[in-house]
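Right, one structure below, let's go through it.
Excluded from the complex is one protein chain; the other protein chains are retained at their positions.
To keep things simple, chains are lettered A and B as they appear, and every chain counts its residues starting from 1.
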Amino acid sequence: MQQRIGVFVCHCGTNIAATVDVSAVAAALGREPGVVFARDYQYMCSQAGQDMIKDAIKEYKLTGIVVCSCSPRMHEATFRKTAAAAGINPYMVEIANIREQCSWIHKDKDEGTEKAIILGRAAIAKVCLNVPLTAGEIPVTKRALVIGGGIAGIQTALDIADAGFEVDIVEKKPTIGGKMAQLDKTFPTLDCAACILTPKMVDAGQNEKIHIYSYSEVVSVGGFVGNFTVQIKKKARYVDETKCTGCGLCTEKCPVKNVPNEFNLGMDTRHAVYIPFAQAVPKVATIDPNYCLMLKNGKCGLCSKLCGAGAINYKQEDEIIENKYGAIVAATGYNPISMDKFDEFAYSQSKDVITSLEFERLMNAAGPTGGVLLRPSDNEHPKTIVFVQCVGSRCSADAGKGKEYCSKICCMYTAKHAMLTREKYPDTDVYVFYIDVRTPGKNFDEFYRRAAEQYGVHYIKGMVGKVSPEGKKLKVRGSDLIADKQLHIDADLVVLAAAIEPDKTARPLATMLTASMDTNDFFTEAHPKLRPVESPTAGVFLSGCCQGPKDIPETVAQAGAAASKVIGLLCHDKLTANPCVAHSDEWMCNGCSSCENVCPYHAITYVEKEFRMPDRTTKIRRVASVNPAVCQGCGACTVACPSGAMDLFGFSGKQISAEVDAICR
Amino acid sequence: MQKISRFDIINRLKDLLADGNVDRVLGWKKGEFRYDVTPHVFTSAQELEADFVWGDFCGANFSKYLIKETAKSDKKVAVLLKPCDTYSFNQLLTEHRFDREKVYAVGVACDGMADIFKIKKITGDGISDIKENGEDLDVYTIYDEKPVKIKKTDVLSERCLSCKSKKHAAYDELLGGDGDVLDSNRFDEVAKIEAMTEEERYAFWQGELSRCIRCNACRDVCPACTCEKCVFDNPNSGMENKSPANEFEEKLFHIIRAFHVAGRCTDCGECSRVCPQRIPLHLLNRKFIKDINAFYGEYQAGEVVGSRAPLVDFDKEDVEPKNAVGKEDK
Partner (left out) sequence: MQVNEYKPLIVAFCCNWCSYAGADLAGNNRLNYPADVKIIRVPCSCRVNPAFVLRAYQRGADGVLICGCHPGDCHYTTGNYYTRRRMALLFSMLSYLGIEKERTRVEWISAAEGAKFAATMNEFVKTVTDLGKNRRLEDLRCKK
């Protein structure tokens, strides 16, 4: 059948019209073979624009349409719906991207117009070869997986569970809680982190819909939206979780006492068998195999003898659990960057140069000093404290260290630290070196001003050039840009606001999830503004700092948003599959298995099939068969296939060739 | 002189037919001229006695014929395979192109095949007969009653000069014993072309490929080109082309042909053997083989049944195209 194509050229206000002569584009494309209607309009995506498309489809009996507008990643779905509403197959729509890939990058109007016409021509050439496609349906596993058990993961899991869906949390540490569990007070309200976090941890632990895999890692992810298969490695903790009551007797009596306590960032020690902190969830002991005498050389066994519940099991092994999920949420969080490369601040030379997270532990009532602010080197009260902001944040790209981005939370927690110090120890001098103070949150600027104005914190605009330990003091040399002078401060304690970076486990996880990441290893969102909690990979969602630096309120908000997206997905019984899948011409298939070998989804199987041959005999032939529900439409098979039997709906060899021809015409 | 005689082969084939294990034999049949040997399916002892030949012109690789031959009957077919043919045999098995159960593979030892074009260069075209005489060939011509004596090693075909293996990669039985995998110099020619400048390479291939008449002999003989429908014959493939209408189409055909068999080509050399225009097509295939060996590690297609061809495989640390291409350039 002869195609009847309609072409719709969008002005996008002046976004396109400023550098592309849209009416000339419509006129030129109107002369292309197959085109029976071409028109330009202010905003094609508006109701009026869509109505215009619908009317034209009906009036001119269009069989396919080309919209010359913004990126198909933006509005392809919109225009497909429009086409469907007017009664033609939604896959008879092609978009010519004349905004992002034309009007926005070319300044010369003639050049822009010429290119827009060529791009339109390619889309017309393609749409003429489009075939109506019908999307199949795929079932949805009504269970979600949250990777990471910090506040982001906990909140996401609670919200999903609240909607009635099963949800599993995988946390690599022995307890959930994440970074927030290590914090002392939270800005700008100064309520204690544990007081607001631990009830949520308990909720998560007790919720029957939530299952927590603590001390566990995701090792493989297969499948696709609605149908992920995930392998979780439950690391051996040498304690039977079902029997351990969390009494803590073993953790007190264990003879190995000199293990650096990671929960307090190594500022004190713990035993070889330990519960990270009092409110841990699950409250179950874990034996550290690197230090336990029994596990190392088979001598001791004290904890086993003491344990009334008989929970100790030295023979426990790592266990791989395989579960099916409909949706996966990444909530892998952040870490402060290593201070190794910032030797100018003498972090590795002096115990009294600490990071802000270490300062949190020093201020925390459950911390190594019981909440009394003491210098790590000699346990004396520091009288002069210098806070350095932006250590490793906002670094220039060629500095070779640090991050280019703003870590976002440091200004506020530094203000908090300064304020709390001054409140508890009014005799302390507190200096804060800053590049800018960024306080764009609710009640944030008021908070900062209170620190500076009411609490008498000395805010100094400028960076610290060098910290050198001299005797019991730390000589801090910095510049005061406003006073335009060099400052020398003899400090007792220096606190570095280290930049934050995504957790190291995020990168391999992203590879498993086939979710994309930016150059800083933050997960990329499907759209930076319109789809901020979804990854571009369907069924994978983002929660918390793994997507970018965030404070707690933002994290909780995003966690809830991610949960709502998961719920929106899981409440469907079936999903519409992508109909742009591979298909094989059985008559041309050689049965060589090349396609089967390259398919990442195992969507291709081979079947022995009976064929009626032209000479009226029958023949059994081995031919490829694609499962359209499993195929994701990458097209690897189409090129692997030597005979060209394999082709891809929506991106057929003919269509792409036609585009090439149209562009090179 | 081949190690095993025609007589021994015929006797064994007759036994096989008599046993009823196989009901036909894929072998070489004499043609109009001594050097013009044709593949044939023999069905009786008499036919074998009359027409079967074995000698220095039995270059044809029968592996590909097995696809159609095995489909014809449920009875086994016996096939004669030289060492190089067995690699194609295995490659086709890897690609599930025929049923191994229906084949009885008889490996024959091979001392290399003569190249009639090389002989004709010495004697002229009017060859009436060629007799094997020890290490020599006695070539009788219409120009003289006395034969021209030619040392066989002087007229050995190109592919046999750089033979990669005298060892059979597959067989049910062997006639004439087995040999070894050889240290071949088969990439020397490729390296020579690589060492040329871009302009020289262009001129070289322009000269070679412009002789192509698109007879499709290279494709039709190639044991890796076994598609039910070739892309060049398929109007829907986007690259259908039937004639070497211009320089582009000559190159398109040969690039795509070589690319389609890249990683699957066993380097049997049939393409160059059958090319009536004497285009060194094996140098295209060998370029891919050389690159594959250099980029992704040594790989010999057809060495093992079921091995994964390099183009349907990958390594996360594979070389980047920009670092791979033209590394050998000066």
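Here, a contact is a pair of C-beta atoms (placed from the backbone, for glycine too) under 8 Å apart; a residue touches a chain by one contact, two chains touch by 3 or more.
Remember, predicted model here, so these are calculated numbers, not experimental data.
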{"item": "Of B:Leu182, B:Ile256 or B:Val305, the one touching the omitted chain in the full complex", "value": "B:Ile256"}
{"item": "Among B:His168, B:Arg219 or B:Lys287, residue touching the chain not depicted", "value": "B:Lys287"}
{"item": "Chain not shown: contacting residue from A:Ile105, A:Ala278, A:Ala557 or A:Ile620", "value": "A:Ile105"}
{"item": "Residue among B:Ile4, B:Leu174, B:Ile193 or B:Val274 that touches the chain left out of view", "value": "B:Ile193"}
{"item": "Sites on subunit B contacted by the missing partner chain, in the whole complex", "value": "193-194, 198-206, 231, 237-239, 245-246, 248-249, 251-252, 255-256, 258-259, 262, 284, 287-288, 291-292, 295-296, 310-316, 318-322, 324-326, 329"}
{"item": "Absent chain, residues of subunit A that touch it", "value": "71-74, 97, 99-102, 104-108, 111-112, 114-115, 118-119, 122, 510-511, 514, 516-519, 524, 536-537, 580, 598, 600-601, 632-636, 638-640, 648, 650-651, 653, 656-657, 659-661, 663-665"}
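FYI, only the chains that are shown with their structure count from here on.
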{"item": "Centroid spacing, where centroids are CA-atom means, of subunit A and subunit B in whole angstrom", "value": "54"}
{"item": "Contact footprint of subunit B on subunit A as seen in their complex", "value": "587-594, 597-598, 606, 619, 622, 640, 642-645, 653-654, 657"}
{"item": "Partner subunit A, residues of subunit B touching it in the complex", "value": "71, 95-97, 226-231, 234, 236-238, 260-261, 264, 308-309, 311-313"}
